[in-house]
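See structure below.
A selection of the complex's chains, in situ.
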Amino acid sequence: MASASTSMRLRLPIACIALEVILIILFGVAVEYDHDVSGEAGHKTNTTHHDYENEFYYRYPSFQDVHVMIFIGFGFLMTFLQRYGFSSVGFNFLIAAFSLQLATLVQGFLHTIMTGGKIHVGVESMINADFCTGSVLISFGAVLGKTSPVQMLTMAVFEVILFSVNEFILLCLLNAKDAGGSMTIHTFGAYFGLMVTRVLYRPNLDKSNKKNSSVYHSDIFAMIGTLYLWMFWPSFNSAITPHGDIQHRTALNTYYSLAACTLSTYAFSALLNHEGKLDMVHIQNAALAGGVALGTAAEMMITPFGSMIVGFLAGAISVLGYRFITPFLESKLKIQDTCGVHNLHGMPGILGAIVGAITSLAATKEHYGNRLSAVFPKISSDFPASAQAGMQAISLVVTLGIALIGGIIVVHSVSRLSHEEEEGEGRGKERRVGGTFPGDVLS
Amino acid sequence: MASASTSMRLRLPIACIALEVILIILFGVAVEYDHDVSGEAGHKTNTTHHDYENEFYYRYPSFQDVHVMIFIGFGFLMTFLQRYGFSSVGFNFLIAAFSLQLATLVQGFLHTIMTGGKIHVGVESMINADFCTGSVLISFGAVLGKTSPVQMLTMAVFEVILFSVNEFILLCLLNAKDAGGSMTIHTFGAYFGLMVTRVLYRPNLDKSNKKNSSVYHSDIFAMIGTLYLWMFWPSFNSAITPHGDIQHRTALNTYYSLAACTLSTYAFSALLNHEGKLDMVHIQNAALAGGVALGTAAEMMITPFGSMIVGFLAGAISVLGYRFITPFLESKLKIQDTCGVHNLHGMPGILGAIVGAITSLAATKEHYGNRLSAVFPKISSDFPASAQAGMQAISLVVTLGIALIGGIIVVHSVSRLSHEEEEGEGRGKERRVGGTFPGDVLS
């Protein structure tokens, strides 16, 4: 138990208080209730808005499922690194609680850029803020064990802004479809995090923490995270799709993709192990790739058949990634991907973007009926399906570009901060040895 | 840690890949989106179907509760056997992900037998598939620790088919009511599993794994499973009932039954213990019997009063079962019921079937008003209540018959497979000692 220095003692409280005060002031200046949330609405407009048709009843159960994925799912998934049990749950909580507030502001600001006026909040903004938070937590999984809480908060500030800019370009400028965030959430979060962890490379990072007496419980705790992510992924992908058959279909497609992905994960995990054993890390992570890989296409008429093929491929790719690509990234590219986010979010995210582009290409009035305008507004208004597919492909390239270049820029800010911090805390000897592991800060 | 043989190394991957490929092909050939799920529907028919009245919004929250029961509830409930912690969560996940896909096909096929056409999938088929999966997991609880993953997958194939045939006979041919599955899910799953475990009898199965240092955590993990099953059982019983007051009543009745069952469980557990202590196994299991025992009658006008009496009895029967019947089954009938499914699902399931028959007998136009046709379509169309009660009783007999006879037939297939497998793996000495415990396959 390293004793943190005075500098450390003040750094985290000051950061939290300063950030929260700024957030509160900005909320006071710029945020107001959305139409469906405000009593004033009934006063201003004369529409007798039926209380039972409030968006709340058609979004809030999905929101709560997403909320559980963010706080329990991501938090517990990372407990499989027994050494970081406290950190993963405790700092996941802090980073998420901060990011969702900032995301509300930045996403809201970009939405009002065209129209002007105040930022409107309601259940849809809550879901979008949780989505952005998910992307930050994905990056957090790549750098777990290498950054202090204050560095993570700093990283979160930059990432929330870049995420929102990228999302705005994709959804508003390029008219891409990405309801479940294969590109905006998973690809972006993974490659951003990988760039950050690349710069923070530590040759001596101890990874030999697997074979000790508590791994048993750590793995069961991690399964809590895995299962909640797995069960609620249909809600995640469908949380902000248009209502009716589209939301219904999105949940259904994701459900089948995940089921197929699970069998493929077990198969390839046993196949690639020299002793035919199943690797818990594969099961905890790769079985979820089916949800990631359907983040773009789930709302489309991809059919259960198509969803299951995508899920099967995603599971296989993800396990192969853990077996062959993660060691390569670490040894050759010096990218230490602590939780393997490249395998769970990076490659399956890219797969999802490609599947989305291909499925868009097949969009016709015949398949979508009068719902074509809801799924593909552009195609519905005489935009050819091939152009939509092109926009989907361009969106992937844009996402990778912003994540990688943005990551490099941010990491230099964070890294500079890191050096200052280490200097400032240089006197505490124990601190230097193990103290930068955020887990040490929890008593 | 036994090293699994090459044969084992290939057996599980081949089984998973082969099964998943077959499933994908069958889905491609035979499955299409249900009316409420498909964009095409709006094209084909001219009805302007209001998006807010999509079945999704009236079934999906219940579906997610059921989903949590299947993956978290059943998975963690079985972690109380500390030795099988990995297995119970990990193989529960695999078996469930497989079974829900197969169940979609088999149940869908039987539903289309009369009408022809493709299998339709939507939120209702998702709930029904999860229900069938629940039955498979109940059987899994009886044989836990005695079968390899491949044997479990084989067993699941047969059980899904037999489950669906039995369900079809009860609900479509006999016009029985069983929304929460006292007969179709619990009685069937329990007695099928007990027949399988009977044939797999192992005289030397080590059960002395209770008193070790990790039981504390194992029991708390198991309580996670218990509590999720307990909390969401009202959603389970009401997930596929008709909408409106019927669904409302089903949840309410189950809630009171479970509450009464919990007090009776604590009472009888302390009463039967020589030192007046509470047995965690009773609390983890018997407190749930109140949900099982109301699986048939919860949608009927049984009143909270009636529900509480049923719950109270179910808890008592279940604790008595653990104390007196489980030892008898093992010593006299050579049935090793690893998780005590006979006490949680078997006897309370039979009680539930009887309660359902009796409650049907009292069904009158006076009690059900104009909803009689929704609860009892047959009684509503001049079928006497006594005939309905008779059909309920016949349904219990049919269920027991198919479960027991089906179990014997299946077990011989599985058992043959088992012998082959043991021969094939005979060379690995360590494998023979402890290797058939599926937990050993997880690393």
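Residue numbering begins at 1 within each chain, and the chains themselves are lettered A and B in the order written.
To be clear about the criterion, a contact is a pair of C-beta atoms (placed from the backbone, for glycine too) under 8 Å apart; a residue touches a chain by one contact, two chains touch by 3 or more.
Computed from a predicted structure; not experimentally measured.
The total count of identical chains across the complete complex in this file is 3, with 2 shown in place.
The definition used in the following text is that only the chains that are shown with their structure count from here on.
Computed from the mean C-alpha positions, the centre of chain A lies at a distance of 34 Å from the centre of chain B. Note for the complex: chain B touches chain A at residues 3-6, 8-10, 12-14, 16-17, 19-20, 23-24, 27-28, 31-33, 36-44, 49-52, 54-57, 60-61, 64, 67-68, 71-72, 75, 79, 85-86, 89-90, 93-94, 97-98, 100-101, 121-123, 126, 149, 214, 217, 221, 224, 440-443. Contact residues on chain A toward chain B in their complex (touch as defined above): 53, 57-58, 61, 65, 216-217, 219-220, 223-224, 227-228, 230-232, 235, 242-249, 251-252, 255-256, 258-260, 262-264, 266-268, 270-271, 273, 275-280, 283, 287, 301, 303-305, 308-309, 312, 365-372, 375.
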